[in-house]
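Only one protein chain is missing; all other protein chains are in place.
Just so it is clear, A and B label the chains in written order, and each chain counts residues from 1 on its own.
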Amino acid sequence: MRIALAATCIADTMFPGAPRATVRLLERLGHEVVFPRGQACCGQMHVNTGYLDEAVPVVRNHVETFAPVADGEWDAVVVPSGSCTGSIRHQQAMVCRRAGLDDLATTAEAVSARTFELSELLVDVLGITDVGAWFGHRVTYHPTCHSLRMLRVGDKPLRLLRAVEGIDLVELPGAESCCGFGGTFALKNADTSAAMLADKTANVRATDAEVLTAGDYSCLMHIGGGLSRQRTGVGTLHLAEILASTREDPTPLPHARTEVAR
Amino acid sequence: MSAREDVLRRVRAALGDRGAGTTAAGKVGTAPAAVEVPRRYRESGDHDPGSPAVLEQLVDRLVDYRAHVRQVTAGELPAAVADVLAQAGSVVVPPGLDEAWLAAAGDVVVHRDTRDEPLSALDLDAIGAVLTAARVACSETGTIVLDGEPDQGRRAISLVPDVHVCVVRAEQVVQTVPEMVRRLASHPERPQTWISGPSATSDIELDRVEGVHGPRTLHVLLAP
Partner (left out) sequence: MSTFLGLPGLRRRGTGPDGVPAASADEPFGAVPHPQEPLRWGTSFPEAARETLKNEQLRRNLGHATATIRTKRAAVVDEVPDWEALRNTGSAVKEQVMAELPHLLAQLEENVTARGGVVHWARDAAEANRIVTEIAQAKGVDEVVKVKSMATQEIGLNEHLAEEGIAAIETDLAELIVQLADDMPSHILVPAIHRNRAEIRDIFLARMGDVPADLSDVPRELAMAARAHLRRKFLSARVAVSGANFGVADTGTLAVVESEGNGRMCLTLPETLVTVMGIEKLIPTYTDLEVFAQLLPRSSTGERMNPYTSLWTGVTPGDGPQEFHLVLLDNGRTDVLADEVGRSALHCIRCSACLNVCPVYERVGGHAYGSVYPGPIGAILTPQLTAASGGVSGADDVNASLPYASTLCGACYDVCPVKIDIPSILVDLRAREVDADRGRHRVDPWKAAMKAASWVMSDGGRFGLAGRAATLGHGLGGRDGVISKAPPPVSAWTRERDLPAPPDETFRQWWASRERAAERDARPAVGHQDGEGER
C-alpha cells in the first residue's frame, strides 16, 4: 500500500519518535510511506478551544494537503494519534460548514473516510495484529479518551501489544478514566487537571511498569510530565515505538527521571 | 399578552417562526427537520404472560428487591393471606376485594375503605397492613402496578400502612415494560402506582436502605 503519513503537529515538533516509528513499522511491513510536506496540523486545538474561525485555515491546509487520498493517489492516510484522527473525522467538516465552505466540507469528508488511526490501519485495513515486534519490557497501556470513545478502537491496540514478543503487558487500573489533559483544559483548569493526573500517575505506578504507552503523544506528554515530575522512573513510548521495535533493532527504553537521578 | 401566549410565542420563535418575535434572549431559532422515530426495541418478551419462566423471573426480581414472595394455589391463598396478616393485627381492604381471600383471617381486624367513605390518613396510620389485588406486573423489572380500581382501592390505603400484601394473578404477569405499559394504556387516566419492591433510599453514600416512607414490608402472593 501507498500510505500518506499525517505526523501530527505535536509529534512532528516535540515527539518525532512516534512518526519515525510509524514509518519504520509500515516500511518493515512492506508498505510505502509518503510524507506530504504541506501538512501542519488538523486544527483540533483551535476547535476544542472554541476558535472555530481560526481553525478554518488550519483545517483547509490539512484537507487540501491530504486531498489526493480521495483521488486514489494514496491508498490511505495514517495518523499516529487517536484525538487527531477523531478531529479529522468528526470536526473538520463541521468547521468548514460553519464557515459556509460546503465544498471543502465535502472534500474533508472524503479525506477522513480514508484516514485511519495507527491501530485502525493495522488491524482493520491491513488485517494484522502480529506485526513481528519484540520489546522486552514491562509495559502498561492507557487507552486515550478519543481513541476509546470517539474512534471506538476498542481493544485493537491491546491486541497489537499482546502479539509483541517479549513484552510483559500489565493492565492499568482505572484505565478508561481520563488523564486530565484535555488540550487547553490543562492550562485553563490546571488544578482540576492536576487532580485527575495525580490519580492517573498513581495507577501507573501501581503497575510497576517500566513504560507507559498510548496511541496519543498529547496524553503521553501529560501523564509523562507527571511521572517525570514525581521522579517515578516510568518512561513513555508511543504505541508505534513499541510496535516498531524488533530484536535486531530494539527501541531503547526512554529516559525517565528517578529519585536516584536527583 | 398573557404568560400562556407569551411562552407559546417564544416557543414558536425558537422553532424558526419569523412572525413570532424573539425569545427572551432576543433569538429566533431555526425550524427543526421532521423527525422519524425508530422503534427497534423489544415490544414483547420471549415468554408468554403468566408462563413459568416469567413467573420465575418475577420472583427472582422481587426477592432481589427484598420483597417477600410466595407462590400459592387458589386453595392455599386464604391461609397464606392469614399467615402474612397475623403479625399486623389489622388490615385495610378496598371495596372490591375478593372476600374469599380473607376467609382464613378471622383474628385480623378488617377495615374497609371506599372513595365515598375514605379513612383519614391518621386512621390508616393506625392500621397494620393493607391487602390489595394488582392490575399488571412486569417480570424483567419486578414491577407491580396498582391502578385504583375497586380491588386495589385508593392510593392512600396502599401507602400509609407499614405492610402491603399484594395478590398478583399469573395471567397478569408480563415479561417486558412495553407489554406492561400497553396493558395500562387502555386506561391511562386511572391513578397508577408502579411498585418495585419496598420503598428504599440510596441517598446516604449510595448505600441502599430498604423501607423509608412507603410500606417497609411488601408481601407478594402469586396466585394462579
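Everything below uses one rule, namely that contacts are C-beta pairs under 8 Å (C-beta built on N, C-alpha and C of every residue); 3 or more make two chains touch, one makes a residue touch a chain.
Computed from a predicted model, the values in this text were never measured in an experiment.
Considering the whole complex, the hidden chain is in touch with A, B. Considering the whole complex, the residue from A:Met1, A:Ala40 or A:Ala110 that touches the absent chain is A:Ala40. Chain B meets the missing chain through residues 2-4, 6-8, 10-15, 23-30, 32-42, 61, 65, 114-116, 118, 121-122, 125, 138, 140-143, 148, 154-156, 159-160, 177-178, 180-182, 184-185, 188-207, 209, 211-215. For chain A, the residues touching the absent chain in the complete assembly are 7, 9, 11-16, 19-20, 23, 35-41, 43, 45-55, 57-58, 60-61, 65, 91, 98, 145-146, 148-150, 176-178, 180-198, 221-222, 224-226, 228-229, 255, 257, 261.
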